[in-house]
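Shown here: the complex without one of its protein chains, the others still in place.
Moving on, here comes subunit A:
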Amino acid sequence: MEKRIKAQVMDAVAMQRGLRRIAHEILERNRGAADLVLVGIRTRGVPLAERLCTHLAQIEGHTVPVGAIDITLYRDDLRGRMSRPVHSTDIPCALEAKHVVLVDDVLYTGRSIRAALDALLDFGRPRSIQLAVLVDRGHRELPIRADYVGKNVPTARHEQVSVLLSEVDGRDAVTILDGEPGTARA
């Protein structure tokens, strides 16, 4: 069934402003960019992490390492589904003594973040792990919260939040789609 667009909640300009603000907040909280590592969760967390890296470089003049993490092998919902394709994980440096900022597009149930935390900790023991998301849509199923949020978007469970990024989808937009009740997914 074709999903109906209920509302557009962010355009390219709003996204840019949100990420810029997050970059400032990251620098403020960590007192600079010295020990930072950005790790994007595949798929759309990776271009977002790269954009944050660009903002940080513009503000601070320091290029922060950017990694990518695939959480497929750490998911808790593999059972009953066919094996999803697994993509590469690339952690650019040792994580010991680093402040890692995990980056994802949408924070929903928190289950992806739980999987990402497990995956990340298999690569070492960072000094801290923080979470940056473009959109927080609520409905957590685990005790997880974001440290940096581009926009809080109240949603119903049956709705879908669609994040489009120019690197992947050809344009920047965040929209809410009206789904069938009972078909909610992250």
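In this text, a residue touches a chain if its C-beta (ideal position, glycine included) is under 8 Å from a C-beta of that chain, and two chains touch if they have at least 3 such contacts; residues count from 1.
Going forward, contacts and distances are computed from a predicted model.
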Protein name as given in UniProt for the chain not displayed, "Aspartate carbamoyltransferase", "Monosaccharide ABC transporter membrane protein (CUT2 family)", "Peptide/nickel transport system ATP-binding protein" or "Histidine kinase": "Aspartate carbamoyltransferase"
Contact partner of the left-out chain, one of A:Leu73, A:Cys93, A:Leu142 or A:Val168: A:Leu73
Hidden-chain contact residue, picked from the options A:Pro85, A:Pro143 or A:Gly170: A:Pro85
Absent chain, residues of subunit A that touch it: 70, 73-74, 78-89, 118-119, 122-124
